[in-house]
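Only one protein chain is missing; all other protein chains are in place.
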Amino acid sequence: MRYAMAIDTNKCVGCADCVVACQTENLVPHGFSRDWIVEKVDGTYPNLDMAFQSERCNHCENAPCVRCCPTGSSHIAEGGIVLVTHDECIGCGACIESCPYDARYVHPDGYVDKCTFCIHRVDKGENPACVDVCPTYCLHFGDLDDPNSDVSKALKDRNWYVLAPEAGTKPQLYFLR
Amino acid sequence: MKEELIVSGKHLPGIYPDLHLWHWEIALYLFLGGLAGGIIFFASYFVIMGKEKEMPTAVKWASIIAPLALVIGLGALFLDLNHKLYFWRLYTTIRFQSPMSWGAWTLLLITPLSFIWVASYLKEMFPSWDWKFNFLNQFEKFVIKNRKGLAWILLILSLIVAVYTGILLSAFNARPLWNVSILGPLFLVSGYSSGLAAIMWISKNESERKVLSRIDLILIAVELFLIVHLFMGFMAGTAVKQEAFNLFLGGPFTVSFWVFVVLLGLVLPGVLEIFELRGYHVPKWVPAFLILFGGLVFRFVMVEAGQITRYLY
Partner (left out) sequence: MKTRRQFIKISTAGVGAAALGLQALNMTGANLFPDQFSGDPVSDEDLTPYPTYCEVCFWKCAAWSYVDKKGKIRKVVGNANDPNSNGRLCPRGTGGIGMYYDEDRLKTPLIRETKKDGTHYFRKASWDEALGLVASKMKEIKEKYGPEAFGYFNHGNPGTHLEHLMRAYGSETNAEPAYAQCRGPRSAAYYATYGAYIGSPENTDIRDTRCLVLIGSHIGENMHNTQVQEMSMAIDQKATIITVDPRFSTPAAKSKYWLPIKPATDIALLMAWIHVLIYEELYNKDFVKKYTFGFDQLKKHVKNMTPEWAYGITTISPDLIRRTAREMAGHAPSVVIHPGRHVVWYGDDTQRERAMAILTALLGAWGKRGSLYLPEAKHLPHFPQPKYPEPKWMWKDVNEGKYPLATMGITTEIIKASIPRYKNKHQVKAWFSAGTNLPLSMPDKRLFQEAVQSIEFFAVMDTMPMEVTGYADVVLPEATYLERYDLLRSAQGRYPSIALRMPSVKPKYDSKPGWWIMKQIGERLGLHDYYNYNDYSEVIDWQLKQVGSSLDEMKKIGVKKFERETGPLYLAHNEDFTFNTNTGKVELYSTEFQEAGFDPMPVYTPHPEPPQSHYRLIYGRSPMHTFSRTQNNHYLWDLQKQNSVWVHPSVASLWSLKQGDKVWLKNQDDAVTDFPVEVRVTERIRWDSVYMVHGFGHSDKHLSRAYGRGASDEKMITHYAMDPIMGGTGMRINFVTFLKDNPNKKKEDKA
């Protein structure tokens, strides 16, 4: 099993609904977020291109954050989901320093937190909160090993790219062009 | 025109837009780790070489600094933890891939051993010293008898500690400035050089200082060589590496690095040491101070600058 997410940058409108849904679902305190939106504009008026990227932890297959963690608090769970066990985390920040995507943050309670792929929902066969809220249906989640999963289908006929592949982390967020 | 905006905001205080999660605590810790490593290395090295008598400061007096530096360093590290009450989690597991983990374990070993080392010399240094408890006296005897063995262990641990201060950073491939294999040797050499400087500073023994000075000159040369290599690597590297390099070439760290670390922290003390060896009078604290200061600034610069370098946005 290999959970992954595909983000359709053509359909995304950059509304950040996914950010708010994550915050309310996961009780992310004010002033913090597990996901965020990047707007990319290129060209000169009136020959312009624009795309939006909804970003979060890439649940890297080769996760440096997990390697660097001195306590084993950061770990890879079933399906490749990278998680932090809060009461094993000492808040040393090694994982934060090691993440090329700046996807983690220090929770005001001291431990390090990040996107969990909403494992508490995924375990029940539901989609992550951000996926289920997106008004443009541009987030696709599922198991890459299952050809019928939403994410596999979304990736099938589309060009995609990942972020900072040169960092060698094998990220599992696929951005559809 | 190209624009890349984070339109929702990226709400990661201390992490975005610029990573500045690690502050003076880590820099100080890396410096003190290197310093202690250097002192311990030379203390045990001279014992192993049977030069205990010729190098009294290196073996005995300076080694008092090592455990203190380690304790202060550990204190700084602890201060930096955000989830302090859980620090003991470090010692419920060994993660070989995590420099932080084996660093923590090494420190767990080297800190008490360095105390023991100092303790074993207390009677020599302060003849009136008395352990009061018999078992302590017994233990002292045991240590003194096995000092060479202890020296070997400390020698190896001191290597690990000093190298680890560099590898801790170089293991982070997310930060292009740090992610270079040369950082381990560089921090090792720099740490040892600091150790030497500390010894030289307190040493009252002319001949001892001469020996140390000669070693230090070699270390300074090696360090300069490694620094040149480091920057050549950046220049030949990918875009992100070049950006990292630019922090030091016209960027915000240009002065602090080239003036404070390289000129004042390496070249000038090197020159002064050469003068001293040639017989000119140089106040002994000057080159020592410059090296220590340069080493400290080096850690600060590397910790701060490294956190700015990134892959995205």
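Quick notes
Which chain is which? They are A and B, in the order written, and residues in each are numbered from 1.
As a working rule, a residue touches a chain if its C-beta (ideal position, glycine included) is under 8 Å from a C-beta of that chain, and two chains touch if they have at least 3 such contacts.
Worth saying up front: this structure is predicted, and the values here are computed from it rather than measured.
Put simply, the missing chain touches A, B once the whole complex is considered. Across A:V82, A:I96 or A:V133, the single residue that touches the chain missing here is A:V133.
Subunit B residues in contact with the hidden partner, per the touch definition given at the top, are 1, 3, 7-9, 11.
Subunit A meets the missing chain through residues 10-11, 13-17, 19-21, 23-31, 33, 41, 43-46, 48-51, 108-109, 118, 120-121, 124, 132-138.
Here is the rule we use: only the chains that are shown with their structure count from here on.
Taking the mean of the C-alpha atoms as each chain's centre, subunit A and subunit B sit 37 Å apart.
For subunit A in complex with subunit B, the touching residues are 14, 16, 19, 31-33, 36-44, 52, 64, 67-73, 87-94, 96-102, 104-106, 109-112, 163-164, 166-168. Of all residues in subunit B, those touching subunit A in their complex are 1-16, 19, 21-22, 80-87, 89-90, 92-93, 95, 97-101, 103-104, 171-175, 238, 240, 307, 310-313.
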